[in-house]
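A single protein chain has been omitted; all remaining protein chains appear in their positions.
Lettered A and B in written order, each chain numbered from 1.
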Amino acid sequence: MSNKMKNKTVQLSHGGGGKEMNALIQDIFFSEFHNPILNSEEDAALLNLSGETAFTTDSFTVAPIFFAGGDIGKLAVAGTVNDLAMMGAEPQYLSCSFIIEEGFEVAKLKTIVASMRQEMAKSGTRIVCGDTKVVPKGCADGLFINTSGVGRVLHKGISVKNIKQGDAIIVSRDIGRHGAAILMAREALSLESELTSDCANLWPVIEQLIAANIDIHAMRDATRGGLAAVLNEWAVASNVGIKVEESAIPISDEVLGLCELYGFEAHDLANEGTFIIALPQEIAEGALEIMQRYGHCENAAIIGTVTNEHLGKVVIKTPWGSNRYLDLPHGELLPRIC
Amino acid sequence: MCLSIPSQVVELHEEEQSVTVETMGVKRKVSAHLMPEPLEIGDYVLIHIGFVMNKIDKADALQSIELYNEIVEKMAAAE
Partner (left out) sequence: MLALKSLYQGFRDPKTIAKLAEMIAIEAAKCSEPINIMEVCGGHTHTIMKYGLNQLLPENIKFIHGPGCPVCIMPKERIDHAATLASQPDTILVTLGDMIRVPGSKGSLAEFRSKGCDIRPIYDPLDTLAIAIDNPDKTVIFFAIGFETSTPMTAVLLEQAEKRNIDNLLFHINHVLVPPAMDAVMADPQATVNAFIGPAHVSVISGAKVYRPAVENYHMPVVVSGFEPVDVMESILRITKQKAQGVAELDVQYSRAVSEEGNLAAQKKNEHFFEIREDFRWRGLGPIPNSALKLSSQYAHRDAELIYADRLPVKEIDDHKACQCGDILRGLANPKDCKVFGRGCTPESPLGSCMVSSEGACNAYYRYNGV
């Protein structure tokens, strides 16, 4: 049965529920995402979950759709997979909904779907159900994607409320790359650089930490709001003080350059493949080694400690000894970055 | 807001009266309309809202840095 997409662009009819939509789904989505559950094409996917299960959702509206280091598809998979991973849960199944603007190029859609397949392969994650809508021109900016994810919790007890005084704070790599990459990709600023987003599926390195029985107290990937947002949320949620050493925070030259040029702080910029852990001081070095050696986190670093001073606040110490509060960023820094 | 990092001229675009500068790996095109003399590749310049404002005197900068190093060493020796 010929179910090939004949058009070069997506039309309203492709969302109509009829032959054309079938062609779109089979030729573009199922050809890449196929697995027994998805292929059964029932009204709902039947899953066999046992024990504590993590469940999360995220919508992706990033502009531009293609950027250095990824695209909206890679982001849609990594974003949701990472949210599960941050709870110590194996990212098993995803749902995936596409809202496509009439006129969107089929070739671009194929590239995005291929990105998604590649990213899922890194964690063995599968898309088991989905939905497709096509909206008239002007009603969506090219393409919006929503992914929801479920998975069994392998390492229990990870929580923002679980941070203890004396804990060490580790960051997995140099910060601010995604926000910087999106800023670069926006034509209006006409910049050129080698910088790429850090967008990545974090399950492989988290799996290593879980397998090594690392006692993770809290863990979070630093998305919008950057490192500053995570640390502030933690300080408040666990009612602790967090102190970081400015010189210990890894930042790449390119991100630093961009921040210098535009007056941003790297710790305010978004990330999509960088995470932060709070864990007991004694095992911090060990965790670091696992991350660096097996998790490809070569730039992972211990950046601070949890204290009992200035509860609910984050303090940053400069290389020459002065201290100031590291506050939540505010205002319209960069709209539509994820 | 004023930003202080100097940039380096890496390409010239004489017809457009502009140059490409690089700052820590980030390249962009900026206007040279305010520079009375032509710029050269390798010049260090200060940029403000997309324009070259002036050239940084590299020798002066290096001299200052050397002076600071001396101050630090002298104090360190005295301790």
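The definition used in the following text is that a residue touches a chain if its C-beta (ideal position, glycine included) is under 8 Å from a C-beta of that chain, and two chains touch if they have at least 3 such contacts.
What you see is a predicted model; the values in this text were computed from it and never measured.
Only one of the listed residues, B:12, B:39 or B:53, touches the absent chain: B:53. By the touch definition given at the top, chain A reaches the unshown chain through residues 188-189, 253, 262-263, 310, 315, 318-325, 327, 330-332. What chain B contributes to its contact with the hidden chain is residues 1-8, 22-24, 30-31, 33-36, 42, 44, 46, 48-51, 53-54, 56-58, 60-62, 64-65, 68-69, 71-72, 75.
To be clear about the criterion, only the chains that are shown with their structure count from here on.
Residue ranges on chain B touching chain A, taken from their complex, read 1, 3-5, 23-29, 47.
On the chain A side of its complex with chain B, the touching residues are 184, 189-195, 253-254, 256-258, 260-263.
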